[in-house]
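One structure coming up, written as structure tokens, with questions to follow.
Note that one protein chain of the assembly has been removed; the remaining protein chains are unaltered in position.
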Amino acid sequence: MACVPLVHVQAGDFSLAEEVRRLTGGRRDVGAVVTFTGLCRDEGGRLDALELEHYPGMAEAEIGRIAAEAAGRWPLTGLTVIHRFGRIAPGENIVLVVAAASHRRAAFEAADFLMDFLKSRAPFWKKEHAAGEAGVWVEATEKDRDDMKRWQR
Amino acid sequence: MACVPLVHVQAGDFSLAEEVRRLTGGRRDVGAVVTFTGLCRDEGGRLDALELEHYPGMAEAEIGRIAAEAAGRWPLTGLTVIHRFGRIAPGENIVLVVAAASHRRAAFEAADFLMDFLKSRAPFWKKEHAAGEAGVWVEATEKDRDDMKRWQR
Amino acid sequence: MKLVYFAWVRERIGRAEEEVALPSGVRTVADLLGWLAGRGGGYAIALEHAEAIRVAVNHEHVDHAALLPGDGEVALFPPMTGG
Partner (left out) sequence: MKLVYFAWVRERIGRAEEEVALPSGVRTVADLLGWLAGRGGGYAIALEHAEAIRVAVNHEHVDHAALLPGDGEVALFPPMTGG
């Protein structure tokens, strides 16, 4: 039976260690845990902060749909996705995916899949704030769309 | 310039959170961190423990070679590999890979590559201990060798 | 029908949401985009390249050929850049 993913959309930070523990603590059937943490870069010192706008309600729903698709596609023992919104400074966390499974290939592929789809399907928009400038919206790239196509079947 | 990987072969446990912090703390250029944690499974309740034998000296050297190959192949900002040896109970950690990079594809591929090569090239051997039985050496599989071929180029 | 806007679509239109009564000829998402652009001003600027605008109906992505719902929330926004 497919695992039930945990999805959180929140302004506050998350704890990688705590989220991994939630999927492994007290269990003896988990052989592999892959985590992806996305952080805010300063783009060579240029950026003061990122501002993440999101569509409340749809953000949770859409991430939930992507996570459920992954849980149906790979034999996972657990799956957690956390996406932050609001103002985020360089070095801070933006997004976390934790995929746990008996075997490593499922955990790697599910985490990789989640990130490709989050990038292009989850309703979040990044605005870059640099010193003394008006914010600039980040543009979606052709590569983001191509990354999703890797998973067609 | 390629990052200098950290490699540890040790009997004791490791801290995922601490190792991630080591590659991200105080930095503003890391955009993606992928971690892989391999844990001991009880194989449906059958196993009491795994015993990991290793070749001291060569284990560090060979993991170092695999890590250096990954650091040369992908633009990583940091790479850590920790492999435990000795008796390990179900639910406990066996191996950790942490790959940090500016962009997510490099971090995912480097961690995935590391695990495929560790499985088949690092001098470790697992023995399964089940209740009331003599230990049984785990056999290498054809799949392990095939996994390495994914990275030929 | 409730319309909600995000990111630069919101900024160019100059508001985050509004209630609209659709004329009877506006039946698909593409019709809606054309009708809104016809209002001129910020709407025309925001929706100038209509093919780039993403649309969700009641929190689900839809394409521009989709029929509009009888009721509910329609969201217009640029391509997503989360993750």
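Per-chain numbering from 1; labels A, B and C assigned in written order.
Methods note: a contact is a pair of C-beta atoms (placed from the backbone, for glycine too) under 8 Å apart; a residue touches a chain by one contact, two chains touch by 3 or more.
Predicted, not measured: the structure shown is a model, and the values here were computed from it.
Enquirer: Which of the displayed chains are touched by the chain that has been omitted?
Expert: Looking at the complete complex, the unshown chain comes into contact with B.
Enquirer: With the full complex in mind, choose from B:16, B:52 or B:71 the residue touching the hidden chain.
Expert: Touching the chain that is not displayed is residue B:52.
Enquirer: In the complete assembly, which of B:75, B:91 or B:123 touches the absent chain?
Expert: Of the candidates B:75, B:91 or B:123, B:123 is in touch with the missing chain.
Enquirer: Which positions on chain B touch the chain that was left off?
Expert: 38, 52-55, 57-58, 61-62, 83, 94-95, 115, 118-127, 137-140, 144
One rule holds in what follows: only the chains that are shown with their structure count from here on.
Enquirer: So what's the Cα centroid distance for chain A and chain C, whole Å?
Expert: Each chain's C-alpha centroid was found; their separation is 26 Å.
Enquirer: Counting only Cα atoms for the centres, state how far chain B is from chain C in Å.
Expert: 48
Enquirer: Could you say which residues in chain A touch two or more other chains, in rising order?
Expert: 38, 115
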